[in-house]
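Missing here is one protein chain; the remaining ones are kept as they sit in the complex.
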Amino acid sequence: MRLLSRFARGELQLTRIEAFSDGVFAIVVTLLVLELKVPSLRDLQSATELAHHLLELLPKFLSWLISFIIVCKFWLNHTHVLGLARHATYGMVWLNSIFLMFQSFIPFPTAMMGEYADNPLAVSLFGLVMAVNTLLFIALHAYIVANLMKPEMANTQDPHVIRNSFVGVASYSIGAIAAWRSVYAAFLVYLLTPLFFLVPPAGRGAAQPSAGWAAR
Amino acid sequence: MRLLSRFARGELQLTRIEAFSDGVFAIVVTLLVLELKVPSLRDLQSATELAHHLLELLPKFLSWLISFIIVCKFWLNHTHVLGLARHATYGMVWLNSIFLMFQSFIPFPTAMMGEYADNPLAVSLFGLVMAVNTLLFIALHAYIVANLMKPEMANTQDPHVIRNSFVGVASYSIGAIAAWRSVYAAFLVYLLTPLFFLVPPAGRGAAQPSAGWAAR
Amino acid sequence: MRLLSRFARGELQLTRIEAFSDGVFAIVVTLLVLELKVPSLRDLQSATELAHHLLELLPKFLSWLISFIIVCKFWLNHTHVLGLARHATYGMVWLNSIFLMFQSFIPFPTAMMGEYADNPLAVSLFGLVMAVNTLLFIALHAYIVANLMKPEMANTQDPHVIRNSFVGVASYSIGAIAAWRSVYAAFLVYLLTPLFFLVPPAGRGAAQPSAGWAAR
Partner (left out) sequence: MRLLSRFARGELQLTRIEAFSDGVFAIVVTLLVLELKVPSLRDLQSATELAHHLLELLPKFLSWLISFIIVCKFWLNHTHVLGLARHATYGMVWLNSIFLMFQSFIPFPTAMMGEYADNPLAVSLFGLVMAVNTLLFIALHAYIVANLMKPEMANTQDPHVIRNSFVGVASYSIGAIAAWRSVYAAFLVYLLTPLFFLVPPAGRGAAQPSAGWAAR
């Protein structure tokens, strides 16, 4: 189609796309803390009453912690994947924008899970949103590898990297399903998922360690 | 006039203007999510009650979605237009600031339309604000093309590009008028408008595809 | 003093200082809109009731508008003044941080003036905060001119520029005093003050127009 071919046009510079994305990521992680509201005390000077209220906030602290780590993980992967591209196209910019739209949505399910930690739907939706975010990131990644790859990096890429990302989709989905049986199990799955692949898979760039990063 | 000629002076670097603008765009799109408030439940653990409340939030989700796409579109066009300029002047900085002022205003009509999706005034004002934003962007675009164009890009520019932007002004205005008859029609118009011209018009840069982007 | 001389040390790069400052400026101008709260309606579909409430928000819209223009003016001047420096020192970083602290404070007096537009203290404090901000900016400007000036720009600088900035301090102070007689007069003064010197004084860089900007 003529329209689709026009999406592939446009050699946009990556600088402003990165600046815009970094801004969104930075605001998302920092807005998360706004959900942690200072509790209302009857006895303003009572340390025990405050301690009691802070303990009740525990699910909110935990939701905040999990979301922060997940968004940082997305940011790190985003840095990596944009580093593979030699320039940007309209198609890539729109894939990136839709991905950022769902990133910026994360504070909502995070707040909902923190507020209703015993509600299976609230906990389940958190996993669902993260699964969708992972899928959108995979689309962005696949688009860049297929269309915009810097030639010198083509042979440093493990062809299994993208396939491995589906493990994240599966894991968040399992958490979303588990929430209907036990919210504790779901929290555990959400916490553990970003800890997989904290580092890139061992297979990539074995000969030239991390050339993908260095070449930028 | 002497005053006007002074606005044309000053060869300001574009770097910080872009950084400031990217910051404003990134914050605007991310603040939009703050309007999505977690609903209050009577039965904290009830999935059906939560589902019911989330469905009621549908107009808010839709307003958020529409605004996000529109602001991303403005950001993309802004990236493109600033890429045409060889430097900045005081006049351009002030046009840019006024444009950003109305961009940063967008969360207000978005929240209002989400809150009162059946109120014709609320829905109409959203379209009005978008029409004004498009007009301000046209002013910025025209100023740069007339005064600050990089010489090597002059012949890659389709003279109809700016004229085409008035289609957006007209479309948002039609939505603003339609809101008084049917808010559903207005929502539809607002959603479709940014989808026109997702890619730049085919006429531009046919010989040298998207030279405007590449040359930056 | 030994301590003072250590403040003058350290050849810090300007890049991150600019990035941090641009971030603060961008967030300040965008947070201002959060004070514009969507009004509560009894008849959700009533356009007249909404119109009535929006008219009541007029002082808030005006406060928002005035603050936005003032902060953009500060940002523009900040861009200019940091462009004069060949590098940064610890003293400059701290002056800049204190200036940014008072910039980030601006949403508070803006919200207060918008909420209590008839309260002389609320309106007066707005002017006071702006006068203090201008003074802090003068300190930053004077420090850079005295210690960090790029040699090639020394002769392009009008020695009266800094002295002229005190006009802003005086003007905001006059507004702050006028608020006790008439809040309307104060609003007018606040609105007009940033409009002076929208462009740099004619005297500067007459021979080499705006060399200060170009040289960056």
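In order of appearance the chains are A, B and C, and numbering begins at 1 in each one.
Here is the rule we use: a contact is a pair of C-beta atoms (placed from the backbone, for glycine too) under 8 Å apart; a residue touches a chain by one contact, two chains touch by 3 or more.
Everything numeric in this text was worked out from a predicted model, so none of it was measured.
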Determine which one of A:V29, A:A85 or A:L100 touches the chain that has been left out.
A:V29
From the listed residues C:V33, C:M112 or C:A186, report the one that touches the chain absent from this view.
C:M112
In the full complex, subunit A touches the hidden chain through residues 18-19, 22-23, 25-27, 29-34, 36, 38, 41, 44-47, 50-51, 65, 68-69, 72, 75-76, 79, 83, 198-200, 202, 209-210, 213-214, 216
If the hidden chain were put back, which residues of subunit C would touch it?
2-3, 6-7, 9-13, 16-17, 19-20, 22-24, 26-28, 31, 34, 87, 90, 93-94, 97, 100-101, 104-105, 107-108, 111-112, 115-116, 118-122
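Here, only the chains that are shown with their structure count from here on.
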Upon optimal superposition of subunit B on subunit C over Cα atoms, what rotation angle is obtained, reported to the nearest 5 degrees?
90
I'd like to verify one number: the distance from the centre of subunit A to the centre of subunit C, where each centre is the average of its C-alpha atoms, in whole angstrom.
36
Rounded to the nearest Å, the gap separating the Cα centres of subunit A and subunit B is 25
Among all residues of subunit A, those touching at least two other chains are none
